[in-house]
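One chain of protein is taken out of this complex; the other chains stay put.
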Amino acid sequence: MKARLMQGNEACAEGALAAGVRFFGGYPITPSTEIAEQMAKELPKVGGTFIQMEDEIGGMAVILGASLGGKKVLTATSGPGFSLKQELIGYAAIAEIPAVIVNVQRVGPSTGQPTSPSQGDIMQIRWGTHGDHPMIALAPWTVREAFDVAVMAVNYAERFRTPVIIAMDEVVGHMREKVVLPEANEIEIYPRRKPTATRAEGYQPFTPAEDLVPNVANFGDGYHIHVTGLIHDETGFPSGNAQLTKECTDRWHQKIARVQDEITHYDEFFMDDAEFVVLAYGGTARSAYAGVEAAREKGIKVGMLRLMTIWPFADKIVKKAAAKAKAILVPEMNYGQLVHEVERAAAGQTQVISLPKYNTEIFEPSEICEAIETMAKEASK
Amino acid sequence: MATIELISKRCKGCNICVAFCPKKVLELDTLGKVYVKDQGACIACGQCELRCPDYAIYVTKEEK
Partner (left out) sequence: MRTYEKFFRMNRLPHIWCPGCGNGIVMKAIVQAIEKAGLDQDKTVIVSGIGCSSRASGYMNFDTLHTAHGRAIPFATGIKLANPELNVIVITGDGDATAIGGNHFIHGARRNIDLTVVLFNNNIYGMTGGQASPLTPHGKKATTAPYGTVDRAFDPCQLAQAAGATFVARSTTFHVPQTVDAIVQGIGNKGFSLIETITQCPIAYGRKNKLGDAANMLKWMSEHAAPLAAYNKLSDEQKAEKFPIGVLYKGAAPEYSAEYAKLIKQAMEGKK
């Protein structure tokens, strides 16, 4: 395929289509709107459905309905809309409905700075809805990766029957790059899970398979299943049982925890001899990479960890890096959020330094280079 | 003649069937469940079954 110039948002939409998404419901909001616009144009061409809903809650509800109806589904939003979606993201988690939500982050809280980039929702992405449930969130740092992450997000949502968040930021969403997208036959697609038994054979919609994920039937397939946002047993019907409540909560967490290594995606740069580490993600990782290169030129042995999987958090990777590093620098376009996870995972093995930025501007590589220099100087004192 | 089938397990003693029975066939017992007091008076009008919110009473008209 020949190289095309495209935006991160566009690549994300293309990735979702390539992964088999055939339903999109949403509500326009900067800087995510291009995804909705692209889906509105492309979905009907492949037999899919786009619907503009009356608000983001409706956008979330409509995709969950469509997912139960058998379609692979996507919605896209930004800060204020992401806040509105929270209750039903929790619904997707408890009712185990596959769905992908793109959050192209912008400066908040509230209307904040609507067109400015941010990574300020990283904790909301993890903890935004009420109650305990695991979360998968992936953050691309290039336009091409926005495509790959979208494919991966759809596959994970289907495989684990869980909501998956694409943690974009305005930088990656609106950036244009020349990309070569993979051919359809190069893309691995996880198909919708299907019941493996009939009702007569004792099929229950929420009996976990070996991988702890249930094979829930689609509506209309004749299984007469019941789906609820109440805690339910394998039959799908609610139960107030204390032990069951615990077991359900355990299973949702375990179905993701057991594959944590497999779904933890990251890049390491210059880590072999690194004395210092910069940990970054999303749009910030681009400036960080340039900053690390510049610091290397100045003779500082600095490496970089770039996280694509934000949640579940890459504890092992960070712990390993922390064991060797004199310090870890965490630049983020927020007041300092993921840095707390880095500190937790580093568990006191090394110093973790926050480099927050929340003035609507993206990081300059020079800022990161300077921070690396300061970090190195402080360490040699 | 009619047969009146009661599914006591489902009866919540709301009194709707008793109040709507035109022939005072039904009554609530001390436990608050419906019972047939005067089977002979039943005219198989079906009001009780029609109005029972709990599907606890069924009336079948018997062909003579």
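By letter and in written order, the chains are A and B; residue numbering begins at 1 in each of them.
One rule holds for everything that comes next: a residue touches a chain if its C-beta (ideal position, glycine included) is under 8 Å from a C-beta of that chain, and two chains touch if they have at least 3 such contacts.
Remember, predicted model here, so these are calculated numbers, not experimental data.
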Among the chains presented, those that the missing one touches: A, B
Residue, one of A:Gly220, A:Gly299 or A:Gly348, that touches the chain absent here: A:Gly220
Of A:Thr115, A:Thr196 or A:Thr228, the residue in touch with the unshown chain: A:Thr228
Residues of chain A (touch criterion as defined above) contacting the omitted chain: 23, 25, 44-49, 51, 53-55, 57-59, 61-71, 73, 87-88, 91, 217-230, 237-238
Touching residues on chain B - with respect to the absent chain: 9-10, 12-16, 18-20, 50-56, 58
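Just so we're on the same page, only the chains that are shown with their structure count from here on.
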Inter-centroid spacing, chain B versus chain A (mean Cα positions, whole Å): 59
